[in-house]
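Left out: one protein chain. Kept in place: all the others.
Chain IDs A, B and C follow the sequence of writing; residue 1 opens each chain.
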Amino acid sequence: MDPRQVPLVLRYADMFQIGARNMQNFDLLKEVGQTHKPVLLKRGMSATVKDLLMSAEYILAEGNPNVVFCERGIRSFEDSTRNMLDLSAVPNVKGQSHLPIIVDPSHATGRPDLIPAMARAAVAAGADGVHIEVHSCPETALSDGPQALLPEQYAALTEDLRRLAALMGKTF
Amino acid sequence: MDPRQVPLVLRYADMFQIGARNMQNFDLLKEVGQTHKPVLLKRGMSATVKDLLMSAEYILAEGNPNVVFCERGIRSFEDSTRNMLDLSAVPNVKGQSHLPIIVDPSHATGRPDLIPAMARAAVAAGADGVHIEVHSCPETALSDGPQALLPEQYAALTEDLRRLAALMGKTF
Amino acid sequence: MDPRQVPLVLRYADMFQIGARNMQNFDLLKEVGQTHKPVLLKRGMSATVKDLLMSAEYILAEGNPNVVFCERGIRSFEDSTRNMLDLSAVPNVKGQSHLPIIVDPSHATGRPDLIPAMARAAVAAGADGVHIEVHSCPETALSDGPQALLPEQYAALTEDLRRLAALMGKTF
Partner (left out) sequence: MDPRQVPLVLRYADMFQIGARNMQNFDLLKEVGQTHKPVLLKRGMSATVKDLLMSAEYILAEGNPNVVFCERGIRSFEDSTRNMLDLSAVPNVKGQSHLPIIVDPSHATGRPDLIPAMARAAVAAGADGVHIEVHSCPETALSDGPQALLPEQYAALTEDLRRLAALMGKTF
């Protein structure tokens, strides 16, 4: 996203999403900071937890307090998953910030066989939400098909997550 | 550990532990493979999941089927934790091997404030056990004191883990 | 830099510099691609060589052929240098692209004691230039003082580089 597109997105969307590649696009952060619309700030592929918290400050400092963090995996030498999901970022962020954090196991792993376990782990780690991609026919998806869950896999997972959330004292 | 120490350890210990720095010490792997004592094989700091599975083959090929994997964190650029705990290794290993895998959040994070959340996440990810360090007086511990939980923290955590394990269809 | 600042920079500067944090700011890449001013495209902190080459395509596809790559270090677990200088990127890029590539040992290492050796190595690896920071009084520099060479260190280094460049069949 480009800072010039902020007014357009502001008019139609419920939330801004700052992608991993834009986490340190400071002009964009300041621009969405001047609105009051919620901002989903995804962690950069080589950003430390401190870098992520510092990026949020650019939004907060402009007056927009509605920031939600998203852990979506970092780069590592492991080549059997798309990225390396860092779930320790969840309690790490929570110990330093009052802002909510969600986890995206779909982009982090890129593998449907790992997504349910990682979604459950995210909730058990204290995440405030999970971002999961679902498609009724992944082969024909316009993007990210290979990492999509099927609707029935998703339905089973939500049952697991509902029970886990209850155990964590959260509603789902 | 040195291959020459295997007979001594065999006599007194209940389990061999192959540390992260020895995960690819192939002579040692073959030596413990010639016993029937259980072996805890810790993942090397820069080992892929495939490397870990391949190391187990050196033990199995000698005739010892009693191998337990241990995820204890890999090296990354994140400098606020000792290592980067890779919980995706749990379902990743389970999809490729019948062998059990446990998780060590104490060594992985090095931070007591993160250990309970990561232990819960490990169980929710499907781990068969967790390795947690506890000390009644961490300041006087001979080693790894700063990452030890206090007994009361540990007791509270085990209650959480018991409930999570039940939810995962496991006993504790 | 923000795409909206492109006209202003275009008027006064001799070259656009796309910093590491903006290497995948695709709107900005397209905007400078619509000018004919040279663009210094710095490698992102977790960008592969392929990612770097792909980012240049966004500029080239808009009609601006004047792209110069800059290797300035990637993130790794090594904590005694600011970043990990990847000199293999020099022949790696040259084998896949006709575009020039320079090396920035100042940002990559962050350590004046390592900069001269890495500048020499960059030229020997085939780099088309080096970016080195110099300050007559590093303690009072407004930014990046600790990584600046003193003028006399720089003068000695340029003598070395002149001889190396001649050996590589290049002028300096």
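By definition in this document, a residue touches a chain if its C-beta (ideal position, glycine included) is under 8 Å from a C-beta of that chain, and two chains touch if they have at least 3 such contacts.
Source: prediction; values computed, not measured.
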{"item": "Which residue of C:35, C:55 or C:92 touches the chain not shown here", "value": "C:92"}
{"item": "Absent-chain contact - pick from B:45, B:60, B:141 or B:167", "value": "B:45"}
{"item": "Among C:15, C:54, C:137 or C:167, residue touching the chain not depicted", "value": "C:167"}
{"item": "Omitted-chain contact residue, chosen from C:48, C:97 or C:158", "value": "C:48"}
{"item": "In chain B, positions touching the absent partner", "value": "1-4, 21-22, 24-25, 27-28, 44-46, 74-75"}
{"item": "Chain A residues touching the omitted chain (full complex)", "value": "75-77, 79"}
{"item": "Positions on chain C where the hidden chain makes contact", "value": "46, 48-50, 74, 76-81, 84-88, 90-92, 95, 108-109, 113-114, 117-118, 120-126, 163-164, 167"}
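The criterion applied here is as follows: only the chains that are shown with their structure count from here on.
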{"item": "Chain centre separation (chain B, chain C; CA means) in Å", "value": "42"}
{"item": "Whole-Å gap separating chain A and chain C, where each centre is the average of the chain's CA atoms", "value": "32"}
{"item": "Per-residue overlap in chain B, given as positions that touch at least 2 other chains", "value": "76-77, 79"}
